[in-house]
Structures are given as structure tokens and as C-alpha cells.
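Left out: one protein chain. Kept in place: all the others.
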Amino acid sequence: MIAWQDLLVMVLKIALIFGGLINVGALMTLAERKFSAWMQYRIGPNRVGPWGLLQPLADGVKFIFKESLMPDGANKALFRFAPVIAALPAFMTIAVIPFSNDIVIAGKNYGKLAIADLDIGVLFLLAIGGLSVYGVILGGWASNSKFSLMGGLRASAQMISYELTLILTILAVIALSGTLNLAEISDGQATIGTWNIWSQPLGFMLFVIAMFAETNRHPFDFAECEAELVAGFHTEYSAMKFALFFLGEYSAMTVISCLATVLFLGGPSVPFWVDAPWYVGFGAFIAKTSMFLFLFIWVRWTLPRFRFDQLMGLGWKVMLPLALFNLFVTGVFVSLGWNLWAKLGSLI
Amino acid sequence: MVKITVNGQQIEADPKKPLIHACHTHDVDVPMYCYHPGLSPVGSCRICQVEVKQGEAPGRVMVACRTYPAEGMVVDTESPKAHETRRECLEFLLKNHPLDCPICDKAGECDLQDFTYAEGQAAGRTHEPRRPLEKRKSLGDTIVLDEERCILCSRCVRFFEEIPKQAQLTVSDLGSRSVISTFMDKPLKGKYQGNIADLCPVGALTLTKFRFQARVWNLTKMASTCGECSRGCSTTVEVLRGSDVKRIRPRENLDVNGWWICDIGRFAFSHINAPNRLEGSLVREVPGLSIARNEDALCAVRDMMMRHKEVLFLVSPWLTVEEGQKLLDYSKRFGSKPIFVSPEHNSEKDTVLHTGDPCPNRRGLTELGIEGLPQKAAIERMQKSKCIVLLGERIVELIGASAVEALPHATSVAVFDCHALDLPQVQACVGIANSAERTGTWVNIDGVKGPIAAVKPTPRNVRALERHLDDLVKLSPSTESMGARAR
Partner (left out) sequence: MVIVKRKELSFAEQLYIPEILRGLSITFRKMFEPKVTRQYPEEALIKTDVTRGQPRLVVNEDNSIACVSCGLCEAACPAYAITIDGGETEREIEREPKRFDIDMLRCILCGFCEEACPKDAIYMSDELELADYSREALIYDMDKLKRPKKALQDRIDYVNRINDRWQTPSST
């Protein structure tokens, strides 16, 4: 029997996390435009609200009132369903991310700021997260357009290639921490010295690269690829269906940034302040995640797009061997009990 | 015939016609202002000077319109000497010509402009002010004279002397004050006044009805035939931006009209431009005539004819040969023969062009087997018929709306005309193209075929009578099944 207070706390957490995710997705569209503008000596949106802060709202209203087009010969059911599949995994996977340490208010412990404390959190996240590619593939296929189809095909090939690297780097982290529970992984990095980034520098680098590819972001945005494929898989999409793809992309970015924070940057741990209160930890988490999100935007407006064969070459010939090597070395260290980094960390 | 050499080319020339005529018939361009093939040459403008060598004598510059070809003559129209002489003449002609091309109606088809451009002398060398003269001198209702622009070629003077043989204009006063004027400043009269505006090589004589109406390069021009009398003068119909016919000009046709046309034909575009055209079709429904699709109207006409079986086809004399043939074929199904309404000869008959017979295609229709019936007889025939189909532009105008109104109410009438006729007898009205909107042939009184051209688009939903007749044939059951129904 769950007490109603517990239920209330749960509902509040869900509302906070979901609401937060959706708003971050919206704000990211603004941030994207603002940062890109600044990097190009421009001002960016500044008409709607102070500093253009209400721009996402205006965009949302616009998307709702736009005409929703569907090409002749499109697979109607799948065409409608694809944006949902694209957006849904991001919303589901956010459930297992632990955003803070135990929330203590007035001496009462309300648990971590997370919707679900799953023992196989990493597995769940990877399993569900891997589904998001179906949205892209189905959207591309159902549109009955050659550009969309090409975009969908590329997305699927790319996702499969880079998912391997991603999982292998996560495996190394799991091997170090010895658990699949994300909350426990982040608990294991309470001090800055124990952050996995120190023990897994190569793994971290590979993870960041693979994470760009997983979210179809520049320089790996072959699913969209404006130069060749018009807009790739969402060429034929308009109105809220298009907005849903957009939201899905930014939510996926947010989730994977959270994951990176948890896996490599110690989640809510605050550097040099071990006993920091939960809200400071939460703030630290947000700051670390924001850093990754900024990195996404920053890289997009800096690097040119790869060629598709270069992308596949990089994925299979460089990233995968490196990830395997990283896992092998980590495995050797762990099995021999040479936990050098943990010792170093304890010194700090 | 004599053999001469023009610009190195051996040609045969008629010694009775001026040298310029021989040049023009052999595509050698010699400028001309005062010379006109239809008028006697005077050599007053001096612009047609060419270098002529005869025998051993050195070449001399002579006016080509007053020199007649002689055996062995060697003519060079492009020699430096000829060019220089012509340029000097031109400079004199332009000495007092006002530079008002921007407001001049002739601009764009002006011989003076064209040749000045060809000679390339852009600036004048005179410093004195140009001679001021009257710019808006009315010469009657048809013509306005701009004395400043006139280069005194005297074409207009000779035209009245030679063609209608009624001298009305003259060159009066002396020297640079010479102007064209009528005797005692009386207004011009006669019905060939309009021709002098075409004749004028500059913009001195303009038509009141065309003055400032359009720039000539904006006009779409098509060869057509005048429909005001059975002479069938060849014309050029000129339309501004596909809407209004702005002017009708004679087209050179030595078999019919030469270079001239009477003012009745020249200004006969008021009914072509007439407003309130019937756009589409009207069909009788319970309260009155209502707008219908062309097909529905044709079906109504067909049903009307099938119901009565005996049909009187009354057509207008403006019907083309092609339309007449189609109608003749169609009317055979009802065992009747169309009749065209032939109005009485009017008093316009003269010795120059006008025949006084207002039916442009009388001969064509008669040759087809369609007979003409005077207006009164036609109306009598109508009163005897139960079912009447009126076809062709201006047919209602010809027999008169009152004649239709006087018919018994039981009579069924169908009208194919440019304008609607809203009378209780009328079962259907179908809009048709007028003679500026369709193609076809009229045969004039001497048997010369004259084409009529579609120079402007028809209004919306309006088609030529020929197309309607084609559709009627398609919509009507074949002759055999009609016979079966009759049995």
C-alpha cells in the first residue's frame, strides 16, 4: 500500500522531470538559433518577448496552426505514427536518470529526483533509446519520397554502427562500477577524483563522438543532410508532426547529455564539496548537462558535415576498434584489481 | 520594258513608271515621303535621290520618283554621293520639324523617324528657334492638322485631287510659313478623309478618333477584310492589349481597294468594341432567361428544333463562307434551307469604293446556295414560322428587336448573336464571336476572297459560330434516327 504522500511526491517528480524535458526541448530550439547567430556576428531571434525568450512559444503556436500536409501515396498510418515513435523513447528513457542525491526537506528523505530507480537502468535506457531510430526510418519510408527514404536509410546504418561503440564504452564504465543501476553509478563518483572521466578518458571521448552520431547531430546529421536530401527523413513533414520530430531530437540530446553526466561526470556530485545539499547537486547536474547541450550546438556551427562513407569508415574502422581496446584494457585492469584511479581519487 | 542596272543587279523596268517603283518592286529600299504608288509623283520632298549614270556621262543625283527608267541606265542607291544628298535634304526637312515624337501619334511608324535614325545624324546644327505654327488645327470632324510637323510633301493635297477627285486641300502661304489648308478654312467633307492620315509620312495629319489613343507599337495588327459593304476592302485591324480595336487601316490590295478605304469602314469598330456583350449563353427558364453553359444552351436549341421539326434559319449577311457551309449541312436535317437577310442598298454608293450594298458576303452566300431575302419579306416569313433560329453577328440589329417582339408568343426563337435578346419568344441566346474574333472568308462582289482574322480573343465563354455549329451536329442525333423518331 503506497501512502498518498508518496504518490504525491512521485507525481510531483514526474511533472517536474517531464515538464522540464519538454521545456528544455523548446528552449534548445531558441538556444540553437541564438548561439548560431552569435557565432555568425548576428543577433538571433529578439522579437518575441525579452531577448526573444518567447520565440519557442511563438514557434509552437505557428506549428499548431500550420497546415498538416501528407504526400500522395504515403503510408498514412505509419506516416502519422513515425513522429510519435521518434519522440517517445526520449520521454521514456528520461525516467531512469537520477538528477540529484537524496532530496532532504525538513529532515525528511524523499529519495532521489528520478522517476524510476531501476536496477537495469542502463540496459533499459539503451533498449528503449535504440527504438528512436525506428521513428526516423519509418518516417522516411512512409513519406513515399526518395529524399526521405535516403535519409531514413542513412540514419539506420549510422545508428547501428555507432550504437556498438556507444554500448562498448558504457560497458567499460559498467565494468568499473560493477552495476547497471544509474543511481549507483553516479553514487560511485561522489568526489571529483572518482569521476569516470579520469579512468576512462578514451571511453569518454568515444562516448561523446558516438553520442553525436546517435542523436543525428552535426557533423553526423545524415538523416537530414540539407545539402543533398532537402531535409532527409522529415522532408514531407509539416506542422505538429514536424514539431514532434524536432522535439524528439532535442529530447534525445537532453537525455544522452544526462546519461553522459551520470556515466562520466559523476551525476550530481559537486567538485570539492562532498556534503553539498541536494539542490546544489541538482544544480551541478543541470550545469554539467547544459555543458553537453552547448557542446552539441557549438560543434554544429563549427564543423562541416562528413561524407557518408567517411562516417561509416570512422565508425567501423576507428571507433569500434578503439572502443574494443578500451573495454579490453579496462577489463584487464578490473580483473587484476589494479584500481589505480580509485586510489588516486581517494587521495583528492 | 527596259533593262536597267540597280546596285549592280540587272532588272527589267516599266519605262512608264518612275524609277523608285522599279527599285521598290525589286526590294531595293529608297526612302520616300512625297511619292506614293497610288498618287502621281511630284518630287517635292527630294528624299528619294539616287545616283544615276546614263551612257558615258558621269553619275548624277536625281529624284527617283520623277526619273523614268531608260535602257542601259545604271542606278546606285547607296553611293556616297546619293547618301550625302539625301542627308542634306533630310536636314532641311528637319530644320523646322518639332521634336515632339513623345507626344506624336506617328512615332513608331513614322517615315521621318525611321530615315533619320538610319542616316544617324542625331543633332541638328541650327541655333534659331523653330518656326511656331498652329499645333491643333481642326480640319473637320475626322482630321486634326499639326502644322509644325508637316513637311509639305503634298500627298494629302494630291489624294483629294486624284482619288475622290474633289480638291479640298492646298499648300497656302509662302516659304517657311507654307502650310496645308483647306480652301477658306472650310472643314473637310466626303467619306475618304481618313486616308490622308495614313498617307501623311509624318504625324501632321491625325485622326480625331485615334489621337493619343495608343502607341502604335502596342497594337496587335492582323490582316482582315472590311465588312461594311460588298466591296470587302482589305484592312489591317489593330487592337490594343487584346481588348479594344483602336483603328482599322486599308491594306494594299490592287484587286480590290488599292491603298484606300472609306471612312465608314475605317471607323466601323464601334460595334466590335460594343459593351454588354453576351458572355456565354442564356436559356429560358420559368421566370426569364438565365445564364447557362454553352452546351446546355445548345441542347435547348436542339430540343426546340426537334420539337417543331420545321425550322426557319435566318442568318446575317456577315456570315462567313465556312459558317454558311456548316449551317447549310446542318439545316438539311430539318429539310429547310437558311436564308440571309439582305438589307436594302443604302445611299453611300459612290464611284471610288463603296458599293452601297451592306452585305459583305452576299456573293459568297449566294454561291453556296443561301438566298437573300429583303428585310420586310424576311419578317413576313418569320411570322409564318413557329420555330426560328437567328444566326450571325448583327442579325437582331438587322431584322429589329421589335420584329421579334411582334411575333406571336407561341413562336420559339433561338438567337446566336453577340448581344442578348430578352423577349418572351426567345428560348435561348448563344453568344458568338464577332468579326474581329473569328477567322473565315468573305467573297466580295467581284468574287475576290477576303480573309477575316481573329485579331483579339473572344470574351470568356464565347466561341465562334462555327464551333457552336460543330457542337450542335455532335449533340443532335444522326439523320436516320431522327427519321425513325418521326415515324
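We call the chains A and B, going by the order they appear; numbering starts again at 1 in every chain.
Going forward, contacts are C-beta pairs under 8 Å (C-beta built on N, C-alpha and C of every residue); 3 or more make two chains touch, one makes a residue touch a chain.
Predicted model, so just to flag it, every value in this text is computed and none were measured.
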Could you tell me which of A:9, A:22, A:39 or A:180 touches the chain that is not displayed?
A:39
Residue of A:118, A:197, A:280 or A:299 in touch with the missing chain, whole complex considered
A:299
Option from B:3, B:60, B:211 or B:349 whose C-beta touches the chain left out
B:211
In the full complex, chain B touches the hidden chain through residues 101-103, 107, 135-136, 211-215, 217-218, 241
For chain A, which positions touch the chain that isn't shown here?
35, 37-43, 205, 298-299, 301-303
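Basically, only the chains that are shown with their structure count from here on.
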Distance between the centres, which are taken as Cα means, of chain B and chain A, whole angstrom:
82
